[in-house]
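To start, the structure under review is shown below, and the notes come after it.
Removed from the display is one protein chain of the complex; every other protein chain stays in position.
For chain A:
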């Protein structure tokens, strides 16, 4: 009797899965095969494989790569240092709070900060340099994106570092490894899963950013996300928009496979050492 009751409670949940998880994916695939007039065609896919879209995909990947790289470079040391602090959980919460503030507001703040009369330009003027155009440049786009993704990168790395058994580091030091060797040969390999999780949490959203490109990069940067938004809401070419979405989903799966946790490998490494 109990089991039947519990399975009944799955009905609304299954309806949700059916209508909001499975149906949307199928609809995206279905629409990617339609042209503007609703006829079946594979022209959208053919279009995607032309140089215009491939170039855009490549540049989107390039920006996502830069954003992920800089986030990682800033976050790894920060996460490492936080694990050394006395009230590390509290500091971690302080890192996470900004990620709960509406994305749009943070982006909007940078319109003011990077603006022609903003504090950065006031500083530039104070040291005697001419006014710089910061807004609507690649630099501004990458900077703001990195700013937004830092908490998402720090969190998994912090968790990995925090789980690290300090005895391993002591052992490595006792066996005569220098600080740098210990870091390179012990700490980094053992926290690789955290790094992978962080990369996954940054790279995929970075590919699909579209609001920051509009507000900060002023249409200079076109990511896959921007292209999808444009096809759906401006050009009203849902077929092409869906095709780009299909590719974005494919890329997402590839990235998740590449950065997925390989528990077996880690265990083997651990034993071998």
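As a working rule, contacts are C-beta pairs under 8 Å (C-beta built on N, C-alpha and C of every residue); 3 or more make two chains touch, one makes a residue touch a chain; residues count from 1.
We adopt the following convention: contacts and distances are computed from a predicted model.
Visitor: Quick one: the chain not pictured, UniProt calls it what, "Cytochrome c biosynthesis protein", "tRNA N6-adenosine threonylcarbamoyltransferase", "Electron transfer flavoprotein subunit beta" or "Spermidine/putrescine ABC transporter permease"?
Guide: For the chain not displayed, UniProt's protein name is "Spermidine/putrescine ABC transporter permease".
Visitor: Which one touches the absent chain: A:101, A:188 or A:254?
Guide: A:101
Visitor: Can you name the residues of chain A that touch the chain not displayed here?
Guide: Per the touch rule, chain A residues meeting the hidden chain are 1-3, 5-10, 12-13, 16-17, 19-25, 27-28, 31, 74, 77-78, 81-82, 84-86, 93-95, 97-98, 100-113, 115, 117-119, 122, 147, 150-151, 204-205, 207-208, 210-211, 214-215, 224-225, 228-229, 232-233, 238, 241-242, 245, 248-249, 252, 256.
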